[in-house]
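Just one protein chain is left out here, and the rest sit where they should.
This part shows chain A:
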Amino acid sequence: MARHMFRIILLGDSTVGKSSLLRRYTEGSFIPAPCPTVGVEFYSKMMELPPGIKVKLQLWDTAGQERFRCITRSFYRNAVGVLLVFDMTNRKSFEHIIEWYHEVASIQIMEKVIFLLIGHKSDLKSDCKISTEEAEGLAASLGIGFIETSAKSNTNVDLAFETLTNTIYEALKNKEIDLQEGWDGVKVIHKRTCNPQKKRRKPQEKCQC
């Protein structure tokens, strides 16, 4: 059975809770005020999809500030999945989602990327500035899914990552995502391969040699 590796990136404004979401998911912990992420940071987690398929998730946390886009940008095109995260108590961060979406779309070939919209900090219900309906409306207009999460109360965090992973896997199965040369969003590692780290391109067409 082949093992899969999916690269997933989290995007969204500063302090929407990207790092907290990742920490909750990968370490099961919640730190109230984590240091601001500078550049790109890395997490990973194994996930098993129902039919016994092992998927290694490579999770990239990014700095929300515009200045860091010259770095984070280079990671977009090598991601198969994107979590677009906004803070449900911060309307600005919601309004910026569309920019983040286009930011990825302008660099990545659309067919390859699976998005999921995340409304974060759902535990702060009373402060919510964006209704579920409004967020769902945006998600529908972009043709992507939407999940409300809270790292603090550990609500729907696993679900969000599972949903995204499942969607990617389905798309892969249905050949909506194709493995292209030089692209690291998805790797399929067959058991026979002696060196799983080695990534060389698959030939695009039959060669003359």
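Everything below uses one rule, namely that contacts are C-beta pairs under 8 Å (C-beta built on N, C-alpha and C of every residue); 3 or more make two chains touch, one makes a residue touch a chain; residues count from 1.
The rule is short, and it goes like this: contacts and distances are computed from a predicted model.
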item	value
Per UniProt, the name of the complex member that is left out, chosen from "Ribosomal RNA-processing protein 43", "LSM complex subunit LSm2", "Ubiquitin-related modifier 1 homolog" or "TBC1 domain family member 15"	"TBC1 domain family member 15"
Residues of chain A in contact with the chain not shown	14-15, 33-42, 44, 58, 63-65, 67-68, 70-71, 73-75, 77-78, 181, 194-209
